[in-house]
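Missing here: one protein chain of the complex. Every other protein chain is in place.
Which chain is which? They are A, B and C, in the order written, and residues in each are numbered from 1.
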Amino acid sequence: MAERVGNRAVIRRLAGWDRAIIALLVAFLVVAALTVDNFATGRNLSFLVLDLAPILLIALPMTLVVVTGEIDLSVASTLGLSSAVMGAMWQGGLPIETIIPLCLLLGLVLGAVNGLFVTVFGLPSLAVTIGTLALYRGLALVVLGDAAVAQFPGAYTSLVTGRTLGLPNLLLPLLVLSVVFAVVLHATPVGRSLFTMGAGVDAARFAGIRVARTKFWLYVLTGGVSALAGVLWTLRYASARADNGSGLELAVVAAVLLGGVSIFGGRGTLWGVVAGATLLAALQNALRLADVSTEALTVVTGLLLIVSVIAPNAAGAIRSALLRRRGGPTPPAAGEPSDPPPTTSPSVPSTSVRSS
Amino acid sequence: MSAETVPRLAVRTVTKSFGAVAAVRGVSLELRAGEVHALVGENGAGKSTVVAMLAGVHRPDSGTIELDGRPLRLDTPAAALAAGIAVIYQEPTLFPDLTVAENVVMGRQPTRSFGRVDRAAMNALAADLFDRLGVAIDPDRPARGLSIADQQIVEIAKALSLDARVIVMDEPTAALSPVEVRRLFAVARTLRDGGAALLFISHRFEEITALCQRVTVLRDGALVSSDPIGELTVDEMVRRMVGRPLSALFPKREVPTGDVLLSVEGLGRRGLFSGVSFEVRAGEIVALAGLVGAGRSEVVRAVFGVDPRDSGVVRVGGRELRAGDPRAAMAAGVALVPEDRRQQGLVLEASVARNATATRWRSLARFGLLLGGTERRAAREWTARLRTKYADLDDPVARLSGGNQQKVVLAKWLSTAPRVLIVDEPTRGIDVATKAEVHRLMSDLAADGVAVLMVSSELPEVLGMADRVLVMREGRLVAEIPRDRADEESVMRAATGQEVAA
Amino acid sequence: MTAPQETAEPAGRTPDKTAASRVAVLLRARELGIVLALAALVVVTTAVNPRFLSAQSVRDLALGAAILVVLAVGQTVVVITRNIDLSVGSVLGLSAFATGSLLQAAPGTPVVLALLVGTLVGGLCGLVNGALVRFGNVPALVVTLGTLYVYRGVCFFWAGGQQINADELPPAFLGFGTATLLGVPWLLLIALAVVLVAGFALRSYRSGRELYAMGSNPRAAVLAGVPVGRRLLVAFTVSGALAGLAGVLFAARFGTVDAASGTGDELEVVAAVVVGGVAVFGGSGTVYGAAVGALLLTTIGSALPVLAIDQFWQGAIVGALILAAIGTDRAVAARVAARLRRREAHRG
Partner (left out) sequence: GGTTRDSVEAEQPGPAGEPAATADPNAPTREGLKIAFLPKQLNNPYSDVETGGGEEAVTELKGEYKLVGPNDASASSQVSYINTLIQQQQDVITIAANDANAVCPSLQQARDAGIKVVSFDSDAAPECRDVFINQATTEGIGQGLVQMASTLAGGQGEIAILSATPNATNQNAWIEVVEQELQKPENSGLQLVATVYGNDDDQKSFQEAQGLLATHPNLKVIVAPTTVGIAAAARYISGSEYKGRVAVTGLGLPNQMREFVKDGTVAQFALWNPADIGYLAGYAGAALASGQITGAEGETFSAGKLGEYTIGAGGEVVLGPPTVFDASNIDQFDF
C-alpha cells in the first residue's frame, strides 16, 4: 500500500505541468546566466522586468478569467484605449494625478461592458471580446488618431523605468500583486468557487455559487488591470499612442496557457502562469542578447505554446499507463478523446437536448 | 433451424470496471432471433454498461461478444452499427441544431445522384417511422427543445431506421406515456416477429411481463439468473435483484411530526410544471413520486432556486425565499442533493476534499483564508461519518465508485446542517448496501426534526420511506397519498393517470 | 389521458409545421439581416457619393472582398465543428510568399499551377493543425495560436527580409490579379466558386452534415458512428488549403509579397464568420452567411473612406457591428427556444 501511495505521489508530480514549467524557467535562467553575456546584470534585469511587466500584469486577472472557463481577448485594446485617453487628457492640460485615476476608472468600465455581454446577455466570451478588441482599439484611434503625445513628467516616467538599490522599481509591485492574486485564487473561498465554476457550471450553481455575478466582476477587474498596464506602458515609453500594445493579447494568452492553465477552465495555478510569462520574456531577452533573429523568437514562442498543451496530455497518458500496469484506477474521463471535445470556447455548452 | 441452436448475439462472461467501480463482473447473455430478452437490475446494477459494450462505447476488460456464433470486435459505435446492432441509449443523444429527420438518419442519409443527400426522402422516411410510432413530430423541425418524451421517440425512430438484426433498448419507456408505450410495444413485436433479436431494459415489471420472453437479472454487476419469463414471478425477480426481502431495506422510524418547515404554494414554470402546492413538516419524510419526466426534478430545482420560477411562493419556516437564489435558500437552511450526481452534484475532476466542503468554504475560512488543513479536517470528518471509501482525500472524486460519489454529495450537503433536506433520486446508481445506509441516514435526520422531501422513481423506496406520497404527472401534482393508503397500485395509477382513462 | 392525447395528435401536427416554418424563417432572417445591413450601407454610401457604384470601384470592392471571403469559407468549415483556426493569417502569408518565390524563380509557371501550389502549401499547414488537434487531443484554439507564431516565423526565415516586388512577378500573373471574364474579375469568380462548392458540400453531402453533427453534439456524433477524427483532419486541411488559395490571390492582387503578408487577418476572418451568423459553438451557420459577413466587413472598409468618414472610426464601427451581430444571433435563438417551449406547454 505504502509503495502504492509513493507511486501515486510520483505520478502526481509527473502530472503537474505548472511545476514542470517552473523547473524549466529555473533551468533556463541558470543556463542563460552562464552562457549568454550580459544576461545576468542588474541593468538587464530591469530591462527584463520592463518587458515582462505588461504581460505579467494582465496575465494575472486573465488567469482567473480562463480558470472560470472564459477568455478576454480585448485586454490589449483596453491598454491601448487607456493609453490614448491618457495622452488626450495630458494634451488637454489635465494634471497627471487626475488622469491616472480616470484611466483606471475607464478600464473598469470597459471591463464591465465585456462582463455585461458575457454574463447578462450570455454571449460566448470569445466572440464578445473579439468584438470589443476591435471596438476599443478603434475608439483609441478615434480619441488620438495616429498622433503621439509625449513629454510626460520625468518624475513619473523615471518612477516606472527607474531602479532603487539596483532593483527595478516595478519588480516589487509585480511580486506583491502576483502573491495577492495567488492567495486569492488558491487560498480563498472566491478562488475555490472560480475553479468550481470552471470545472462544472452546473455543480457550481447547485452549490450556491453566483456564477454570473462572479464572472462579471472578474471582467471588471481585468479591464482595470489592463488600463493600469496601459498607464505604465505610456509612462515607460513616455509616449501615448493609439496603437500601444497592439497584439499583446496573444502574448498574454500564450503566457497563461504556457503556465499550464486549461483553456477549458477548472485547472491551472497562478505561479505556473507567473513562471510561464517570465519564461517567455526571459527567453526573448536572452535570445536577443545572443543575436538570435526575430524569426527564431516567433517560432520558439509558438512551439513552446504547442508543447505546453500537448505535454500534460502526454503526462496524463503516461500516468494512466503507469496506473494500468499497477492495476490501479484509471484517471477521470477528462482525458478521453471526445470529452472535453476540442472547442473554440473554454466553456463547452451543455450538449443535452434541453429546452430553455 | 440454426436460429434455435446458435444465438443471434451472445455475451460471454464480460467484465468491465471503471476505476474502483466494478460495473459488470462476468456477465453472460444470449439474445435469440425472434425473442425479446429483458435485462433487469437495480440502479447501478450494470445494465447500461452491458449496453455500452454491445454498442462499442466501452470495450470489455475481459470476455467476448459473438454474433451468429462468430466472435465480434466492437471497438467503436460505428463497428456496432456496421454489425447491425442498434442501440437506444438511456440518455437521449441528439444534435440540437439539426432537424429531427437528420437526427434519425445521420450518417446514413438517403442519397440521390452524385451522392447528394435526398432531403425529401429523408423527411418521408422519418415521417413514416413517426407514423409507425403514432406520434406527430415534424421531421423538418430542429431537435432543440424537444420534450424528454419526444427525444426518446426520436431515439427509438433512429434505432428502427437501421432495421437492425439486434436492437438494444435501455429504458426506452422511462419517459413515455402509456399510449406511446403501447405503440412502441406493437412496433417491437413486429420487429421480433420479423426475426430481430431485442434486448429490453426497464424498471417496470408490468412492461417486462407484457413484452419479454426471457429475463436476465443482474445484481451489483454480476449475473444472478436467466430464465424464461414464465418461470419467474415478479416477487422472485425483485428478490433476486435486491438479494434480500424488501422489508429489510427500509429502516423507517415513526417520529412525531413538528410544525411546517417547507411550504410551497402555486409553484409554476412555463412548459414544465404549474400549480404545485405542498407542505413538509419537521420530522416528516415526504416522497415526490411519478414517472421520469413528470417534472419532479424541475419542481425541486425551482424550490431550491437553481431554476427560475414563473409563479408561486416558497416559504421556509414561515419566511419567504427569494426566487432563483440558491444561496438565499442555503442561508435559510435548505439543502438539495441533486438528481444528476456527475453533472450537478460533483466536480468530477476536483478532489474529494474540495467536493465535500464545496458548500462551506465561507464558514471554514479564517480571516477569509482557506488553508488546506481546515478543509481537509472538515472533509475527513464528514466522509468518515458516512463511511465513504477513498484512497486519498486529494484523489479526483471521479475515481470513487458511484455509491461513494453519492456519499460525497450527501456529505457536502449534510455538513451544512440543513433544516429542510431535499433529495432527488438519492439512491440512483448506488449499490444495495449504501442504499440502506442512505435510507437509515434519512430516517435519523427526520428523527432529529429535519423536514425531508424525497424525489424518487423507485417505488419500493417511496413506499418504504415516505410518511406521505405526493404524485406528479406531466407537471401537475395529481395525488397526495398518506402512508397507510400508499401501495404500488395506488401510486402507479396516479402516476400514469390510468384512473382518468378508466 | 388517453382520449385527449389521441385527439390532440392531429391538431398537434399543425402548430408543429407553422412553428417549424417560423423557426426556419427566423433562422434565415439572421443571414437576411446581414444582407439588409449590407444593402443599406451600399445605398447610403452611393447616395453620398454616386461614384461608389462606378464599375471601377465595384470591381475594387469585389477584388478586395474575394480574399476575405475565401478565408471566411475555410474558417466556417472549422467553426461548425466546434473548433477554430487562428493560423490562417500566417498560412496566407506563407503560401503567398511560396507562390511569389516560385513565380520569381520560374516566371513561366502557368497561373493555374501557381494556384495549385499555394493551395497545397496551405493544405499541408492545415493538415498539421488538424493532426495536432486530433492526436494531441488538445484545444484547437491553443494549437492554432501556436502554429500562428510558428508558420509566421518560418515565413520570416524563408523570406529573410526579402520582398518580392511587382516587377519580379510575371505580368501574366499580375494580370490575373485584375483580369476579368465577361467583366467579372477572376478573383471574384474563384471566391464565388469556393463559396458555392463549400456551401453545396456542407448542405448536400453526408460528410458535410457530419461536420455539423460534430459541432452540435460531439458525444452523439461518436455514438452515431461519425468518423470524428477523420472529419476533423479534413476540416482543418480544407481551412488551411483555402487560406493557401487566398495567399495566391493576395499575391496576384497586391503584386508585392513579403513575409508579413496577412498578419492579423485571423481575427478579421473570425469576425466575418461570427458576423455571418455562424455559431462559435459550432453546429449551425452557413458559408453563405460567412461570405456575406466578409463582404460586409470589406465594404465597410472601402465605404468609410469614400464616405469621407474619418478612417479612424473604421475599427470602432467594425467592433460595434460584431457585437450587434452576435447579439441579434443570440436574441433570435432565445426567441426560437421560448416559442418552442410554449408550444410544448400547449401540447402537454
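A few remarks follow.
The rule is simple: contacts are C-beta pairs under 8 Å (C-beta built on N, C-alpha and C of every residue); 3 or more make two chains touch, one makes a residue touch a chain.
Worth saying up front: this structure is predicted, and the values here are computed from it rather than measured.
Within the full complex, the chain left out of the display is in contact with A, C. Screening C:192, C:260, C:324 or C:338 against the full complex identifies C:260 as the residue touching the chain left out. Residues of chain C that touch the chain left out of view are 49, 51-52, 54-57, 60, 64, 156, 159, 161-163, 165-167, 174, 177-178, 254-256, 258-260, 263, 301-302, 305-306, 308, 311. Seen from chain A, the chain kept out of the figure touches residues 37-38, 41, 43-44, 47, 50-51, 90-91, 93-98, 145-148, 150-157, 161, 233, 236-239, 241, 243-247, 284-285, 288-289, 291, 294-295, 298.
Throughout what follows, only the chains that are shown with their structure count from here on.
The most distant chain from chain A, with centres taken as the mean of CA atoms, is B. Inter-chain centre distance (chain B to chain C, centres taken as mean C-alpha positions): 42 Å.
In this assembly, the C-alpha centroid of chain A lies 42 Å from the C-alpha centroid of chain B. Computed from the mean C-alpha positions, the centre of chain A lies at a distance of 29 Å from the centre of chain C. Looking at chain C, residues 216-217, 219-222, 337, 340-341, 344 sit in touch with two or more other chains.
Within chain A, contacts with two or more other chains are made by residues 351, 353, 355.
Chain contact summary for the complex, chain A toward chain C: residues 73, 117, 121-124, 126-128, 130-139, 141-142, 145-146, 242, 247, 250, 253-254, 257, 263-264, 293-306, 308-310, 313, 335, 337-339, 341-345, 348-349, 351, 353, 355-356.
Interface residues of chain C facing chain B in the complex, by the touch rule stated above, are 1-3, 5-6, 9-10, 12-13, 16-17, 19-20, 23-24, 203-206, 209-210, 212-213, 215-217, 219-227, 279, 283-284, 336-337, 340-342, 344-345, 347-348. Across the complex, chain B meets chain A through its residues 18-20, 91-92, 94, 96, 143-147, 151, 271, 306, 326-327, 329-330, 336, 338, 340, 343-350, 354, 358-359, 361-362, 365, 368-371, 391-392, 394-396, 398-399, 412.
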